[in-house]
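With one protein chain held back, the other chains of the complex are shown just where they sit.
Here is chain A:
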Amino acid sequence: MDENNKKTRRKFLDRGLKLGVAGVLGGIGLSKLSAKFAPDDKAPTGETMELMTTDGTIVEIDTSEVMEVEHHHHYSMDYNVREGIPNRKFVMVVDLAKCKNALKCQQSCNKNHYITGDNAWLKVYKMQESADTAPYWLPTMCQHCDKPACVTVCPVDATFKREDGLVLIDNERCIGCRFCMAACPYSTRVFNWGDPGQEVTLNMDMTGVEPTPEYAGRPSLKGTVDKCDFCPHMVKEGELPHCVTACPNGVFYFGDKYEDTVTNGEETLRLSKLLEDKAGYRLLESLGTEPSVYYLPPVDRLVDFEEGMSEFKEFESVEKPSEE
């Protein structure tokens, strides 16, 4: 468990191979450039190392040529919150074969988004399509559709679609008409019927943190809609969304469609190959909403469905602090 947590804390994507290569190539470029203008003060060490370039060729260079490039992944100032992180397209893959309803995802999501209502943003449904077919656990969150029905019907552009694939809500603008909730076929949106009563609201007043649609739930506002935001506040720091890191079974994979990679923190996989090999699909595909969340069918399951029943609560998704 501890081991798992350590692993999942590994930086997301960029600390992997790709960053290393980028750093090396940058280093080569810089050192070559500097060699032209200034006498090289670094003597070749004679030690060489093998590196792979972006086009896949293995090159051998002197270790003195290698230098680390400091990598910045703080987009916060660089992009428009309504337009999104440039050149990214975030996707999620949920492997139903691994899910045993541990609900760590939901608990982590509830905690990190300060959810105080009665309806969690991330739900794990007990599903059974028909009497003859096997039951399975189905975690759902906002599907971040490419053709989002909610965005189409919003009269004030409070919920919007970004270029990086995210569907977010500006709860400072939402008028509380709930048309988006009627339009969403995945029943993923929740409403603040009363005052959310979050502690975070109080803290924010003191710390002066600006509310942003990028950290939905901080704070939630009375009379506005909330939902899963795909955790852009984590992603822009190079971290994985809370549900991904919290899952002990590696059910959730998060990644970038343009890079064609997704990771659950333990393994990083080719998105296209994963979907092809495991027959990935999307929920209610026939509606044409083009979700950004893919599902891998619950085949060859390692655990019994019944094991998840101990955690299953039909009428609760947000644990309330016990009143004692």
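Here is the rule we go by: a residue touches a chain if its C-beta (ideal position, glycine included) is under 8 Å from a C-beta of that chain, and two chains touch if they have at least 3 such contacts; residues count from 1.
Everything that follows uses one rule, which is that contacts and distances are computed from a predicted model.
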Consult the UniProt record of the chain that does not appear here and report its protein name from "Cytochrome c", "Non-ribosomal peptide synthetase", "Carbohydrate ABC transporter membrane protein 1, CUT1 family" or "Polysulfide reductase". "Polysulfide reductase"
Missing-chain contact among A:Lys98, A:His144, A:Arg189 or A:Lys278 belongs to A:Arg189
Sole residue of A:Val66, A:Ala97 or A:Val153 that reaches the chain not shown, by the stated touch rule: A:Val153
Which one, A:Ile61, A:Val81, A:Leu287 or A:Val303, makes contact with the chain that was left out? A:Leu287
Considering the whole complex rather than only what is displayed, give the residues of chain A touching the chain that is not shown. 118-120, 123-127, 140, 149, 152-158, 173-179, 181-183, 185-187, 189-195, 222-224, 284, 287, 313-317
